[in-house]
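Removed from the display is one protein chain of the complex; every other protein chain stays in position.
Moving on, here comes chain A:
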Amino acid sequence: MTPRRRLAGIGAFTLTSALLLSACGGGSGDDPEAANEGPSTGIVTVSNGEPQNPLIPTMTNETYGSKVISNIFAGLVYYDAEGQVHNEMAESIESEDNQTWTITLKDGWTFTDGTPVTAQSYVDAWNYGAKLSNKQNLSYFFEPIEGFSYDKDSELTGLTVVSDTEFTVKLNQPESDFPMRLGYAAFMPLPESFFDDPKAAGETPVGNGPYKVETWEHNSLIELRPNEDYKGERTVQNGGVDLMAYTEEDTAYNDLLGGSLDIVTNVPSSSFATFEDELGERAVNQPSAVIQVINVPEYVKEFQGEAGTLRREAISMAIDRDQITETIYNGSRTPATDFTSPVIDGWTEELPGNEVLKYDAAAAKKLWDEAEAMDPVGADFTLQIASNADSDHQTWVDAVCNNVRSALEIGCEFDPYPTFDEFLDARDNDAISGIFRGGWQADYPAMSNFLGPIYGTGAGSNDMGYSNKEFDAKLKEGNGAETPEQAIEAYKEAQTILLEDMPGIPLWYQNVTAGYSEAVDNVVFGWDSDPLLYQVTKSE
């Protein structure tokens, strides 16, 4: 077996829907142009919100903007609904050692301004994204590339343009999942015009994806229209997409019921109990790459040492995940059995050691008592569960607290922070007095993305201060693995270590809860919780 790996592009899945639709689209006869333009010509309206940043790929770290970026840019690879990686602009992505990667591009691609997409477009874009003084939100994605610096402006010396259609990437260390990341917004190419005026380009972006931005009316709507010059496999099956800005999920849902909106990407929690009845087959409720956990800071003394570990396990086993996901979330959450997500390759329900994630009040109480025998905190101890209170977290915290109180016979209360940034501030400054909420949405569909950034020693989101050399070694083993299967094995073993140490207590995976109108067909939500807009069909 050779260590050489290659990502093969498979793009046949859109064909079936295309064939099916040409039949109904052509039959209407109202619009003579409809037949020429493709199977369906309706404009699909989708609930969204105002992007939080300019429409620059390396700035886009939130869902409103990424719905635009992922549709107007085409990177080296793209993800299908299941999170499988397919080549988009890449002809091949190859490496002998998982450290130096040779990337060749398909020829003949252009940006919507007519200029060609070349290896230089990628190298310039990545350098722009990585440069400190450009203040790009996603700059840390370039950290693995040689030459990256957090402290000063520096060039990514690991990037070398070989020809118009080939460049090489040298990483600081082997990273087996590097190709899987390349479909993420940070790694998109940029046209030359971008660098002349990034500010203007953030307002009217020029991309190479299946769609282009026609207009952007701030706080109101973004019109995406098919890009005729797009050469990839994400063939557009509709006349365009209007992303409508909503500030309230309830409002968007009412618009869907009222018939003025085609796709709602988030069903409001007030309708969790009823939306599947109201929408029938047009309701979407499937796991996504989002996990909710309770993190345990290492600096809180009740959770240190051997007694601390027992307490972590006791709390975990005191939580009745099945009941909470059913009664509070009406099945729109799935109880967690690991630290990743069911939509990720390698996920399993049978991770060794995951019994601690199963509800067992008696066993929990026993563990807590054992800990008390070693290092007592007393019966009047009150567990604080911290979270930001500017979105709906109190409900589940109260439910978890009820579990904890009745199973462990200790106090438990919600420790609210008014805004998210105050909450982050407290986390960064080790000022949380108990355990705290953590949530993670994967950037790219890989196990490593759920582990390294959160539990790795010194990692950006490791606000617990967790550090375990064995765990770090397993991560490294996974990163340098020769095959994806070997990597997955290493990441599973890494998770088993997490289950022993419990730096975080996995709660549940968040489902995509969404719905669509009778006017649209072929609505599929992907692993990343977003609908695959290009394949939605709507006749006029």
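Just so we're on the same page, a contact is a pair of C-beta atoms (placed from the backbone, for glycine too) under 8 Å apart; a residue touches a chain by one contact, two chains touch by 3 or more; residues count from 1.
Criterion: contacts and distances are computed from a predicted model.
Between "XdhC/CoxI family protein", "ABC transmembrane type-1 domain-containing protein", "ABC transporter permease" or "Probable glycine dehydrogenase (decarboxylating) subunit 1", choose the name on the UniProt record of the chain that's been left out.
Its UniProt record gives the name "ABC transporter permease".
Would you indicate which residue among A:Pro174, A:Pro416 or A:Pro453 is in contact with the undisplayed chain?
Going through A:Pro174, A:Pro416 or A:Pro453 one by one, A:Pro453 is the residue touching the chain not shown.
Using the definition of touch stated at the top, determine which of A:Pro54, A:Gly147 or A:Pro174 touches the missing chain.
A:Pro54
With the missing chain put back, one of A:Glu91, A:Glu298, A:Glu422 or A:Glu489 would touch it. Which one?
Of these options, the touching residue for the absent chain is A:Glu422.
Which one touches the absent chain: A:Gly438, A:Pro484 or A:Pro531?
A:Gly438
Looking beyond the chains shown, say which of A:Ile43, A:Ala81, A:Val161 or A:Leu221 touches the absent one.
Answering carefully, the residue with contact to the hidden chain is A:Leu221.
Where the complex has a chain not shown, which of A:Glu248, A:Glu470 or A:Glu485 is the residue touching it?
From the options A:Glu248, A:Glu470 or A:Glu485, the contact with the absent chain belongs to A:Glu248.
Tell me which stretches of chain A touch the chain missing from the display.
50-54, 61-62, 132-133, 135-137, 139-140, 150-151, 199, 202, 217-221, 244-248, 250-252, 254-255, 257-258, 260, 390, 417-425, 428, 438-441, 453, 460-461
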